[in-house]
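Of the protein chains in this complex, one is absent; all others appear in place.
Coming up: chain A.
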Amino acid sequence: MPDQSPHKLVATAKAVLLSPVGRAVLALGLVLLVGVAFNADGAFFKTGTHRDALRQMSVYGMLACGMTLVITTGGIDLAVGSVLALVAVCSATMAIHWEWSAWLVVPLSVLIGAACGLGSGVVTAWLRVQPFIATLAMMVFARGLAKQLAGGMKVSTAVPQADGTYQYVDVPSLYRAIDARLLGGHVSTVTLVFLACAAVAYLVLSRHRLGREFYAIGGNAEAARLSGVPVVRSTVWAYVLSGALAGVAGLCQASQEQQGDPEAGAGYELTAIAMVVIGGTSLMGGRGGMGLTLLGVLTIGYLDKILSINAVPSATRLMLTGVIIVAAVLTQKRGRY
């Protein structure tokens, strides 16, 4: 570094720390420090712990990617957890019971998710129902549909026969592949799927016309409309993408459970929202980005892992998580409104 006066260095450090990214990195760093301090007899320093932590946050992360797109438009998508369950049930039925090929199951799973998103998007943007209400309706509808299709039980490798007995089938190779590890066993496939989802969301948000329109709509929908942004169409796209990503998450959830559970994903939407917000994306819309969400996913994911390896009782866990979310969001908020 060319000779800079100490004063200048301090100013630069201050500017970095006060930027949204700086703050998000700071929050993540603090959580990791907690992990170093409470390392559960060295468990925190094992590579396997980090591989598992990254796997466990991946499904939430996929939902958070879609949530980022929707929140950027100033909306919210409460339906993602239920859509996850619906897709988990559908994909398990297709892959386990009907033994369809992966080439059919994967695109259909994503399509089912996207169709749910299309529903939410049309009701929100075209029928002009508040996103909170529209996606709340989709949340209960998709959950009901998942239960209906699953017939009140999990869709598993024990396939019910007409005479009331069960026939056991193998776990489909698609599920095994998604739940496998790659790169010498150091990375779970779902983590790579999550990174791919994050890359897609990043490209849409930062490198595509659609992303610029999301920011414009989130900033001021009326101004966006007057300057020629197709507000209805772009908003619908945000929900469709969120639904499609929830579809990918549902497929990954079913693969890891080796079954389609109609009760899966309950409350996941709230974790996803917390991940987006803790990263520093504004719930008001128009501000934020995928990089921030990535940091938010890591922060909440690692917090969860650290509490888990230390076998912290669940009551304490909930309280600590609540306190840390507020603390992290407060540091994000200062000086920005």
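Simple rule for what comes next: contacts are C-beta pairs under 8 Å (C-beta built on N, C-alpha and C of every residue); 3 or more make two chains touch, one makes a residue touch a chain; residues count from 1.
Everything below uses one rule, namely that contacts and distances are computed from a predicted model.
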Protein name (UniProt record) of the chain left out of view, among "Translesion error-prone DNA polymerase V autoproteolytic subunit", "Quinol oxidase subunit 3", "Probable chemoreceptor glutamine deamidase CheD" or "D-ribose-binding periplasmic protein":
"D-ribose-binding periplasmic protein"
Just to verify: which one of A:140, A:199, A:270 or A:326 makes contact with the chain not shown?
A:140
With the full complex in mind, choose from A:148, A:173 or A:206 the residue touching the hidden chain.
A:148
For the chain left off this view, which of A:231, A:248, A:264 or A:325 is in contact with it?
A:264
Residue list for chain A contacting the dropped chain reads 40-41, 43, 46, 48-49, 52, 56, 123, 127-130, 133-134, 136-137, 139-141, 143-144, 147-148, 150-154, 156-158, 160, 166, 168, 179, 181, 253, 256-258, 261, 263-264, 304-305, 308-309, 311, 313-314
